[in-house]
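All protein chains but one are shown in place.
As written, the chains take the letters A, B and C, and residue 1 is the first residue of each chain.
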Amino acid sequence: MMTSDVIIIGAGIIGNACAYYLAKKGYKVTVLEKSDIIGNGGSSRNGGGVRQSGRDPRELPLAMYGIENLWPNLSEELGYDVEYHKKGNLRLGKTEAHLKTLKKLADSASACGLDVRMIDGDEVRQINPYLSKEVIGASWCPTDGHANPLKATLAYYMAARRLGATFITGEDVKCIKKIRGKARQVITQTDTYEGDYIVLAAGMASRAIAGTVGIDIPMVQKLIEALVTEAEPKMFEQMLGTAEADFYGHQTDHGSFVIGGSTGFELYKKDNGTPMNYSDTVPCICRGIIRYIPMLKDAKIVRAWAGWSDNMKDGVPVIDTVSEVPGLVLACGFTGHGFGIAPGVGTVVSQLIAGEEPVCDISGLKYDRFYAKDIKTA
Amino acid sequence: MSELSNRSKDIGEFVPMPDDDMIVCRCEEVTKGEIRKAVHEGLWTIAEIRRYLRCGMGLCQGQTCAKLVKGIVARELKCSPALLEPATSRAPMRPTEMHVFADETEETDL
Amino acid sequence: MGRISQHPILGVQNEEKKIVTFKYDGKDMQGYEGEPIAAALKANGVMVHRYTMKQHKPRGIFCAIGRCTDCVMVVDGEPNVRTCMTPLKEGMDVRTQYGVSDKPFDQQ
Partner (left out) sequence: MKIERFDLIIVGAGPSGLSAAIEAAKRGMKVVVFDENARPGGQLFKQIHKFFGSKEHKAKIRGFHIGEQLLQEARDAGVKVELNATVVGLYQDREVVVRMGEEVHHFKGDAVIIATGASENMVLFDGWNLPGVMGAGAAQTLMNLYGVKPGEKVLMLGSGNVGLVVSFQLLQAGCDVVALVDAAPKIGGYGVHAAKVARTGVPFYLSHTIKKVEGTDHVTGVTIAQVDNHFQFIEGTEKHFDVDTVCVAVGLSPMSQLLKMAGCEMEDNPKRGGQVPIIDDYGKTSVPGIFSAGDVSGIEEASSAMIEGRMAGVAAAEYLGFMTADEKKTELDKLSTSLESLRQGMFAPKNRGKNITETEEGIPISTNLLSKGFVADDEIERYPGVIHKAGIHPVIECTQNIPCNPCQDACNQGCISIGDNITALPISVKDSKCINCGMCVASCPGQAIFLVDEDTGDGKASITLPYEFLPLPEVGAKGKALSRKGEPVCDAEVVKVRSSKAFDNTSLLTISVPKEYAMKARFFKAE
């Protein structure tokens, strides 16, 4: 049996960021990953957005803190280039209804102190001349940006490993076991690991694992699909998204475009055991992109991928200690937008464990915030 | 669990070699030295090395270099290449233009 | 280089094919209609199809069956066209590819 200060379940970007910040504070950390591959879930299957605009006010503080304090120096701090660019985010609209949706989100973010505003089609095309005339407006957040999710996930892993964190891959966690009323042991298919704290950052698998200590997290799985093109001449640096969520993405340092999108059937995709692309998704994303950026019509797609995201009932994650299960810290349910806030989450989780006051307000992300609809909440 | 599960296992120090600047991935121009170094930084699977260095992620999708990369990584890890799972196969099998994907015509004359 | 005019097993090849003129880096060049662009270039002694993005190194035909994508060039304005798989047509504009552009690196 291996004993550590903290056991982290899941080596995605959340688990790896938690491992890094905890190791930096001097904790002896062990990370258990079900897959043989580090960062094999949503962490390597997303559009790389590092954005604040469009986020729920409950998770906005994490995003803002990260962009203000962590992302700008992350490559330097970790010692690996994570390709972070803070060049703004356009969330595009093609109809009045789109603009209404975008404005609502922009207004609530502004109220939280974020610099985000609505701009018209002409101003959109001044910022990004490749966008089509169909775009009639957008929300513009100049402090948003993007990074390379593959590199950032592995950079946190490599940096944590360098600080002495132990990573075990191919370890399928069966349950968490309480010892004298405290979460203390993690039982896998082959072994038992013991720690003072257990961080559950296992994406969709978190629900079943939390269930073994009597905690239920209301999440469902949703297939997210993304694609990457061949390298193209450099076109623009902003992160793009749309009101309709028909596509989102950016051009990477390499020149390729990484773009995600949806067909509308995401919640109803069949799970045959391997996250497999659906044949209609890439065509659908392509049709979407071409309408917004006609010049990309000849760009060749070299690869598409799919992965399951852990979608919460109310669209924001659970980041919390659990009073009924002392020692357990939850960091899951990121609903497909955990990448940009991962540095903030890692920082806050390390603070929860160290007994420090979190650097930003996560009071809206409690695990016990869910009530049946006829119960009045305070 | 395999012999490569514990990423803290000692695989020795990175030792520079005279042919480290040899290109292995022709598409993305990734060198042997970069791949060997990445193994010593803790990237022990083909998938991680691909994602970090882009080798095998270019136009040909690793058609030419996959076996070569596998051999280099296995030698660095002192394990059999058979232990290393090859990269996931992903559509499209050949680079395909967006406008082609976008056009899912209803009928063929088949 | 050049064509194999008479082959001991295959006899006379390309006999009834139509000769077309295309542009290679602005110069007129000839080949057979429908043969891969790469074959026509090879027959004309062209070795370098592109220069790579990072190291600016020359590349040419390597697999000739569309797998390796080393032979890509800018064809009729479109970069990354596999010349070993793309049939030659009259008037095609074939250009050496530098990175992903048809402009030499010092002009990019």
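By definition in this document, contacts are C-beta pairs under 8 Å (C-beta built on N, C-alpha and C of every residue); 3 or more make two chains touch, one makes a residue touch a chain.
Note that the structure is predicted; figures quoted are calculated from it, not measured.
**Q** Shown chains touched by the missing chain?
**A** Contacts of the omitted chain with visible chains: A, B, C.
**Q** What chain C residues would touch the chain not displayed?
**A** 1-4, 6-10, 13-14, 35-36, 39, 42-43, 47-49, 57-67, 84-85, 87
**Q** List the residues of chain A that touch the chain left out of this view.
**A** Within chain A, the residues that touch the unshown chain are 270, 272-274, 276-280, 283.
**Q** Which chain B residues touch the hidden chain?
**A** Output for chain B: 19, 22-24, 26, 32, 61, 63-68, 81-82, 86, 88-94, 96-97, 99-101, 103-108, 110.
Basically, only the chains that are shown with their structure count from here on.
**Q** Let me check something: if the centre of a chain is the mean of its CA atoms, which chain is farthest from chain C?
**A** With centres defined by C-alpha atoms, farthest from chain C sits A.
**Q** Just the number, please: Cα centre separation of chain A and chain B in whole Å.
**A** Roughly 25 Å, centre to centre.
**Q** Return the distance between the CA-based centres of chain A and chain C, expressed in whole Å.
**A** 44
**Q** If you look at chain C, which of its residues touch at least two other chains?
**A** Within chain C, residues 53, 80 contact more than one other chain.
**Q** So which stretches of chain A touch two or more other chains?
**A** 230, 298, 300
**Q** For chain A, which residues count as touching chain C in their complex?
**A** 230-233, 255, 298, 300
**Q** Contact residues on chain C for chain B in the complex?
**A** Per the stated touch rule, the residues are 52-55, 57, 59, 62-63, 66-70, 72, 80.
**Q** Could you please specify the touching residues of chain B with respect to chain C in the complex?
**A** Per the stated touch rule, the residues are 23, 26-27, 29, 58-60, 63-64, 94-95.
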